[in-house]
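Only one protein chain is missing; all other protein chains are in place.
Let's look at subunit A:
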């Protein structure tokens, strides 16, 4: 947000620049450019006519006028290599163009239309993919005659499915994007939507795929020539390989040059594709792996006054490593306490750092994030700088977590019961039957009326509210003292939200649970929280009882937040016909 990204035009040309800044991309692009230029300039560069034979000099070594020597018929190898590239590379270009022309429009159509068009296109493509390329090419050669160009067109059609599948897959995903719906509502025709919104998305992957397919086409073409099924008379790299292979006993060195040309071209195409992928898909160099050492733990908190026994956070900072090696602080010194039997709301808008604070207590900050300074104690144990293994044990026993999206936190391929039993059996080492009994108890505890049915259900068979109850049951399975809930009801309907909040309230009362409830909803705060900490821009701006903060906020930001609440705004007045219409 603080950075100002470059405008679109600069960004687009930036992709090319990023490829060239990558040593791999620059190297392969240079090699490829040299090869292509040399082949294009063959008439200028080659020492003599590639077909000029002088049997007297056959197998002659390198010498003046023949930098690479002469082949079995006494033809100049350098000239043949340069001219041969024309057929080889030209053939590959033709094959790629045919594949693009056949595969991309078909993929766009099938992906965008879906339904029957898609099914029919897929059927054809699967058929083509089932054909063995070499056999088809051999058959074609037998029927159509030995022209390399015709064979390349056939090869293009055979590799077209590679483009079709790629494009179709991406387009089918994009078709459901809201911006495509919005374009449809804007009155754009189908072709225009595809041209403006869809092609942009598939452009990058197509460029990458083109480089790869070109490599494959060169390989297959050389293979055909090597088998002697090519055009015969004209020089190609494959045919040169064939000839060199026939004479490998007499002149083993001859195989080097066409082999090198093919190898270099193919290798640089593959490497260029990799560099293009990195550049176009915006995969910059990952931030430095090395994490800054966490600060030394603060002195044991036992004697420190004013720190809560269950969870106490002092001076916590969280920073993220940026791509350029610097780091950006997102939480600047947070103090927070949760006592047993108390629900504390951590309130803030997006980007306030509330989730980062919760994640650093759990020790689950995403890649690149780290605690910069400060102290976090859970039941008196300092957890900043704790090794991962100890942290995991803590998460299993003392601290539990309820996420925002209940569904994405259940594994769709296991039943609810299995997912509840597995961690209990693992952690407590109890038998299957015992785990089952406990799991059913837990489901009953979270007020699920038919625990047996839910126990045997898969996640897709239960509702979102039910899934959140199951996750709460799972969180309770290890009997934690502290529960960290990250927007636990944001994804739920209001009625289900009211029930889940009631459940949280009950658990807190009955079990003396301490809860840190991360939320953006002041109504939720009023409903269940005893105390509130209001976060803004990585700092806690106000912390007090919920009653105090909601009825008499001191901080200007809290006041602004409460001012935006619509609860007591008057309902809109009834509609009146517009004045000019009544006249």
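The rule is simple: a residue touches a chain if its C-beta (ideal position, glycine included) is under 8 Å from a C-beta of that chain, and two chains touch if they have at least 3 such contacts; residues count from 1.
The rule is short, and it goes like this: contacts and distances are computed from a predicted model.
One subunit of the complex is not drawn; among "ABC transporter permease", "Aspartate carbamoyltransferase", "Glutathione import ATP-binding protein GsiA" or "Anti-sigma F factor", its UniProt record names it "Glutathione import ATP-binding protein GsiA". Annotation: of A:96, A:183 or A:402, A:183 touches the absent chain (contact as defined above).
Screening A:54, A:126 or A:463 for touch with the missing chain picks out A:463. Counting over the whole complex, subunit A has residues 1, 4-5, 7-8, 11, 177-179, 181-189, 192, 196-197, 200-201, 349-350, 447-449, 463-466, 493-499, 501-502, 520-527, 546-547, 550-551, 560-575, 577-578, 581 touching the chain that is not drawn.
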